[in-house]
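Showing just some of the chains, left in place.
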């Protein structure tokens, strides 16, 4: 149960979820380039987007091998229909303001740290190697975002309110982080990676202290549900794809 | 006067002037103006290329472009830091840009209209910038010269990447080749104009005496044209100047007359993107005000808490 041409469709699906999360968040974060509140953050956010796109390239290449239909990273990144993307809904919602961006990066970054830690022990040795590399980056992304959440939460009254509002809006999307299905179960059984519902405690242990330090209140869990990782996205996804896929759709088959 | 003589002597000897050294006020002002314009150009220059990040046609090219735009932001930072050694603050310089009081390179007031523009900016615009900047690596003000060494190294890398992007497109479909030609048609003359007015019309002659400017506009322009014509041949694109022709006698390429009306219009604020560029930068700055204020407020609170804990 490793490497290319896996007979296990859950294996491919599991890797695609990992890949699409970083692909789509990389796309969103790259929208900041040139528009951040200070030049240092233009650089920091570009750097984060670069890391995420680098991770996406490794993961999509790996997914393409598992799929065994000869699709490369770009065919997978740019030429699937919306229903075939498997990212969490949280990563596709619009950036809006800088506060909302750092809240998302903190919530998602903590999830990635927890997940990559576990994946370093994956039975899929390629995935384990990608996890080892990505874990370092994710730790940096999480701590960068967490520092900003603290600065904004514990900054002015205005920044506190803005970042609490962003947290209230985005928190419900984290329900999806921990929703498990057969893919998860099969991947866990095969030692490929953890089932999502086993990650919540560690994630809370990472996130809650940041919120406390930021003087922010963690919202209560609600029945809000999203389904991005099962291929049912939000209304935002189609607009993101229209931009991201434009060149590949307009000039099919061209090399760049 | 004694200071002035020492300053002149060091300039004549080709020594670097350092921040702690005495310097004439006009020298300082000229440097602040030039370095900050250069920094502003890097920052504004992030926008035309940034316009294509979300639409880059492959993940590899998206990564290269992101890294490049990030480098430009980095150049902006070193250059602001170099300017700050002259006793001005970055915020003050930046606010002059946003208020429209400070200039930046007019080349960034042209729009990026197809993916090949990204390659052409690397090839022609960065190419012209490097020609302009290499002499600055030996300019008389130490911090500026050192910043330029780093900038030039990175720009050369960008130029090669841009050229590689174009080579790939020229080996591609007819549509891709058309895009490259279209981009070259639009960027060639603006690139030529990046070297500024003809020497006969040029001001700022002190910059030469002070060892800031070491080669004239027309000499640099000629050098750029001579280098670029061959690269265009290898690419297989036509430079949009029917007068472009090798002049055996001069040992250089002749080229056509520059449209100085266009140059003046764009410098004067009437280029296609002047308004949009500054508006984009101003929006980022204004939208970010609450973030910067929060960071300051948090740092102050933290300092009080640290003191109380100590």
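The chains carry the letters A and B, assigned in the order they are written, with residues numbered from 1 in each.
Throughout what follows, a contact is a pair of C-beta atoms (placed from the backbone, for glycine too) under 8 Å apart; a residue touches a chain by one contact, two chains touch by 3 or more.
This structure is a prediction, so every number in the text was calculated from the model and none was measured.
Visitor: Only one of each protein chain appears in place, so what formula describes the complete complex in this structure file?
Guide: When all chains of the structure file are included, the formula becomes A x2, B x2.
Here, only the chains that are shown with their structure count from here on.
Visitor: Taking each chain's centre as the mean position of its Cα atoms, how many Å separate chain A from chain B?
Guide: Measuring from centre to centre gives 35 Å for this pair.
Visitor: Mind pulling up the chain A residues that touch chain B in the complex?
Guide: Listed in rising order, the residues of chain A that touch chain B are 27, 30-31, 33-40, 42-43, 46-47, 49-50, 53-54, 56-57, 60, 73-74, 77-78, 97-99, 150-152, 154-156, 158-159, 162, 243-244, 246-248, 251, 253-256.
Visitor: Would you tell me which residues of chain B are touching chain A in their complex?
Guide: The touching residues are 43, 46-47, 50, 53-63, 66-67, 69-70, 73-74, 76-77, 115, 165, 168-169, 171-173, 175-176, 280, 283-285, 287-299, 301-302.
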